[in-house]
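The complex is shown incomplete by one protein chain, all other protein chains being positioned as in the whole.
All chains are identified by letter, namely A and B, in their written order; residue positions are counted from 1 within each chain.
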Amino acid sequence: MNDLIVKMTTKLVLPFIQLYGIYVIIHGHLSPGGAFPGGAIFATSIVLFTIVFGLRIGQKRLPHHVSSKLETSGIFVFIVFGLTGILMGYQFLTNQEAGFPMGEWGRVFSAGFIPIITFALGIKVMSAVVTLFHTMMEEE
Amino acid sequence: MTKIFTFLMLGGLLFVLLTSITELPTFGESYAPAHNEISNHYIEQGPEDTNSPNLIGAIITDYRAFDTLGEATVLFTAIAAVVAILGVVHHKQDKGDNHE
């Protein structure tokens, strides 16, 4: 798409979309939102970038091998923090009894492993949506 | 003819669905059977158990985190199926040969 207005508007709007996505992911245990909406918002920014600037430049910004590693590491963090519960003598994915620090009510760093898992899931959802979109674009 | 039959069938389905509302609990009532002891436990014990104000986040990442692991698996399976069907080769040298 060779339109100057569309390209400049995309460049202006893109960091704000990404900041909002990261905000929704990080405050997933405090406010409405969470891993899935935040990851979808973040993925929307990269989808917009790919639509405007073309598949070649979009894939250079987030290549396939990077997004596949991001996805795998997201689910890996989830399972590792779940296995901590078994190591401490409880069941899979135990939060408070397994000794995760609960922190102060209403802070970002509180609620045990919930923010960590939300962040990992958000990154996984983001790379999943971007991979789906890039795979369908490559077919054209 | 087919169109009249389709409209008749869909109208009948809509009529059956709408008449089933009379058997449902009224929208917005607090004594509906969906508000049982499970959701009461989540609302009352959730802040102590998880220290998280967002109860939905507490449910999907603490109480029912194994379900969320399955959700992630569903997403992964969707990607695997799409890549398998479209058959895109992700090696640079192959891509240059095939597409250009």
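Note that a residue touches a chain if its C-beta (ideal position, glycine included) is under 8 Å from a C-beta of that chain, and two chains touch if they have at least 3 such contacts.
Keep this in mind: contacts and distances are computed from a predicted model.
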Of the listed "Cation:proton antiporter subunit C", "Hydroxyisourate hydrolase", "Carbon-monoxide dehydrogenase medium subunit" or "ABC transporter permease", the name UniProt assigns to the chain that isn't shown is "Cation:proton antiporter subunit C"
The chain left out here touches which displayed chains?
-> A, B
For subunit B, residues in touch with the removed chain = 3, 6, 10, 13-14, 17-18, 21-22, 24, 26-30, 32, 34-35, 38-40, 42-44, 46-48, 53-56, 59-60, 64, 67, 70-71, 74-75, 77-79, 81-82, 85-86
Over the whole complex, note the residues of subunit A touching the chain we left out.
-> 30-32, 36, 105, 129, 132, 135-136, 139
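Assume only the chains that are shown with their structure count from here on.
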Express in whole angstrom the distance between the two chain centres, defined as the mean CA positions of subunit A and subunit B.
-> 19
Which residues of subunit B touch subunit A in the complex?
-> 47, 49-54, 56-58, 60-62, 65-66, 68-69, 72, 75-76, 78-79, 82-83, 86, 88, 90
Write out the stretch or stretches of subunit A touching subunit B in their complex.
-> 28-35, 64-65, 71, 74-75, 78-79, 82, 92-93, 95-96, 102-103, 105-106, 110-114, 117-118, 121, 124-125, 128, 131-132, 135-136, 138-139
